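Excluded from the complex is one protein chain; the other protein chains are retained at their positions.
What follows is chain A.
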């Protein structure tokens, strides 16, 4: 039963409210076709993570990402893990849309479970995981419905360390130091200077120090970053993702900055 008299049929005279329906409530708009404006696809990421950094070192690879998931410029979720272990020898780190990353986590966990239940002793290594992600991301961009992420994939299998990049277009490349997002502009040159040519001799402590310093620089310069981050280490022994590390930072110098903003002198 429709209880709104205006829907029963309009009064004969609009000027005279014979049925005492004032205030006239909004008549329902004519039905609009759900697809009138075409099927809507992801056109921008919503809840996002910023840079991921990774380097090769003596025993394997090391990767780091902060624990922030931003909603636009709002620091919305401050303890989100953006590093994810895939099986026993691979870790992935994600920047970009966090819901798309969670979808990928589910996809990869299913893959790892299938591989386990097969019970044939084989397991997916980092190269396979990277290739799979590249195929998935490229297929989705080809449907004009991309998964909005830049991902780093790293790991160690059969004594070989592996480190590669893949993004929402399905673009892939590999190097001994990699960074996504803002980190590719700010941190990558620092990483290259510190790591390139020394991959085989770089110790774990030194590698950790290089990444920590890069994260510090990023926190000072990247407005979507946080001073809380995790470091994932993959060696022949397996994957280890650290507890969140909090950086001490100093902002005293900000007092002396002149040239923009609301200074009075």
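Annotations
Throughout what follows, a contact is a pair of C-beta atoms (placed from the backbone, for glycine too) under 8 Å apart; a residue touches a chain by one contact, two chains touch by 3 or more; residues count from 1.
Please note the rule applied: contacts and distances are computed from a predicted model.
Think of the chain that is not pictured: of "Tubulin-specific chaperone C", "Histone RNA hairpin-binding protein-like", "Ubiquinone biosynthesis O-methyltransferase, mitochondrial" or "Proteasome subunit alpha type", UniProt labels it "Proteasome subunit alpha type". Contact with the chain not shown here comes from a single listed residue; of A:106, A:189 or A:203, that residue is A:106.
The residue from A:117, A:201 or A:249 that touches the chain not shown here is A:117. Hidden from this view is one chain, which touches chain A at 106, 110, 113-114, 116-119.
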